[in-house]
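Omission of a single protein chain aside, the complex is shown with its protein chains in their original locations.
Order of writing sets the chain letters: A, B and C. Residues in each chain are counted from 1.
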Amino acid sequence: MGKGRLEAFSDGVIAIIITIMVLELKVPHHADIEGLKPLIPVFVSYALSFIYVGIYWNNHHHMLHATKSINGAIMWANLHLLFWLSLIPFVTGWMGENHFAKWPVICYGIVLIMNSIAYAILVKLLIRHHGEHSLLGTAFGADTKGRISLAIYAIAIVVSFIQSWLGFALYIVVACIWFIPDRRIENKMGKEEELHHG
Amino acid sequence: MGKGRLEAFSDGVIAIIITIMVLELKVPHHADIEGLKPLIPVFVSYALSFIYVGIYWNNHHHMLHATKSINGAIMWANLHLLFWLSLIPFVTGWMGENHFAKWPVICYGIVLIMNSIAYAILVKLLIRHHGEHSLLGTAFGADTKGRISLAIYAIAIVVSFIQSWLGFALYIVVACIWFIPDRRIENKMGKEEELHHG
Amino acid sequence: MGKGRLEAFSDGVIAIIITIMVLELKVPHHADIEGLKPLIPVFVSYALSFIYVGIYWNNHHHMLHATKSINGAIMWANLHLLFWLSLIPFVTGWMGENHFAKWPVICYGIVLIMNSIAYAILVKLLIRHHGEHSLLGTAFGADTKGRISLAIYAIAIVVSFIQSWLGFALYIVVACIWFIPDRRIENKMGKEEELHHG
Partner (left out) sequence: MGKGRLEAFSDGVIAIIITIMVLELKVPHHADIEGLKPLIPVFVSYALSFIYVGIYWNNHHHMLHATKSINGAIMWANLHLLFWLSLIPFVTGWMGENHFAKWPVICYGIVLIMNSIAYAILVKLLIRHHGEHSLLGTAFGADTKGRISLAIYAIAIVVSFIQSWLGFALYIVVACIWFIPDRRIENKMGKEEELHHG
């Protein structure tokens, strides 16, 4: 089964998710600059989520680039990931509007964890489909980055019960870890091509 | 006439439908966890519709994969399907906000039936265009799954007049039946390829 | 200059236009069937606009199918068409919410006229780019259907000052005229291929 339409559909959904988040930045009814002040946390929250969704799109792109074919289970794992991604605008708006209060920050973390798990499931199914010795299998073998992220998310949630700003800061830390695109695939592919041509 | 742009357009519309549904999850204005409680039925309703739209995309993908060319009637049958799919966010929001009350659950079922009929029309036109002995014709010959779904939808609507939660449960049953992607095409294609190469 | 990305972008914009119209169908806050009654004109208005946007997408698809290359002017003519298409959700919502009252029906007609003109400009530029003796030039030479539509729109607007329901009925008439996809291109292409191969 071809991967083309899966990529196109995922791109469409992720493009919509990343864009409708901006609708939470409600246009103020007055023209004075003071009207923007309460929007600052909403804006900060939007910027972080934009980066998160960008990271997911980026890694999704890399991973599917290394994919040769898909099956029904992979399609559903992908939809499962898109489902949790689609909840990011909701928690983003809630967190921003309530100035990074306890519960919104915790829920934001839970949604991030669910996204992380959904992504891991997708990776696992792709590796199973392509074989452990495939490019995908060796590149994503030990998902250290993913495990560290999960741990930090968990710490962030616990910490948020006491000081929610600290939890939010930890989400920024994870975003920084992932900001650099996943070079594992790129490196592997570069080496394979060298072997091929060299 | 090529099918490429029909696929792309359908993907776009379905991607938007599946994503704007989440806008019904209105961000609560307060930060306490209690604010999420009234959103639980909206969330459950959203999750079910996400799966339904996912199923339609999945099967649409499989069916058009087996399609070689299209004509004007098929284009309109496809738009007709997209029209009924586009009403899913509306009934989803209505059903969730009213905690699965009688009329919203009934209307949800009616929209599902209309989608089911629209899909059957699309299948019929595709088979007529490709011939009954084509891959599509033999794979979709007796649409047992489709008939069973229609019957359950009808029962669900009748049952909802008495107990709407039961109707909702029946919609979940149909979703489970379809959750497994349509292997008819995949099986047929596998066999054809075997015949070809074997 | 390739036409691929122009098609993709147009598909994206049209897909969003056709889908966000449904957001005007505001979810009623009560669960009784009475709550749907005031939505009936909004629904009728939505259905008509869905067909209109579908017609534009359909014809746009056919026309660009016969197009070989584009230039900067064509890109802007295309964006100009998308601009007027993007106003359809607004007039649709206004017309539906006000039960086909005079001014909304008139404005709906004005937007349809502007779309019609924008489409004609796009056709003209495409013909100039490909030459009058090209497939496009001969197929769209005398745009009879387009002229008739324009005339009916104009009559509909005048009539709406007295009886707006009649104006609305005339919009349905034009939709029926166009409902059948533009076979001019298909016919021409069929003949060209015959000439080629025969």
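In the analysis below, contacts are C-beta pairs under 8 Å (C-beta built on N, C-alpha and C of every residue); 3 or more make two chains touch, one makes a residue touch a chain.
This is a predicted model, so every value here is computed, not measured.
K.L.:
Taking the entire complex into account, which one of A:I18, A:I70 or A:V111 touches the absent chain?
P.N.:
The one listed residue touching the chain not shown is A:I18.
K.L.:
With the missing chain put back, which residues of chain C would touch it? List them for me.
P.N.:
These residues of chain C touch the chain that is not shown: 1-2, 5, 8-9, 12-13, 15-17, 20, 23-24, 72, 75-76, 79, 82-83, 86-87, 89-90, 93-94, 97-98, 101-104, 107.
K.L.:
Please identify, in ascending order, the residues of chain A that touch the omitted chain?
P.N.:
7-8, 11-12, 14-16, 18-20, 22-23, 25, 27-33, 36, 47, 50, 54, 57-58, 61, 65, 179-181, 183, 186
Note that in this section only the chains that are shown with their structure count from here on.
K.L.:
Quick check for you: after a Cα superposition of chain B on chain C, what is the rotation angle, between 0 and 180°, in steps of 5?
P.N.:
Best-fit rotation on C-alpha atoms: 90 degrees.
K.L.:
Can you compute the centre-to-centre distance for chain B and chain C, using the mean CA position of each chain? Integer Å is fine.
P.N.:
27
K.L.:
For chain C, what residues touch not just one other chain but two or more?
P.N.:
Answer for chain C, listing residues that touch two or more other chains: 12.
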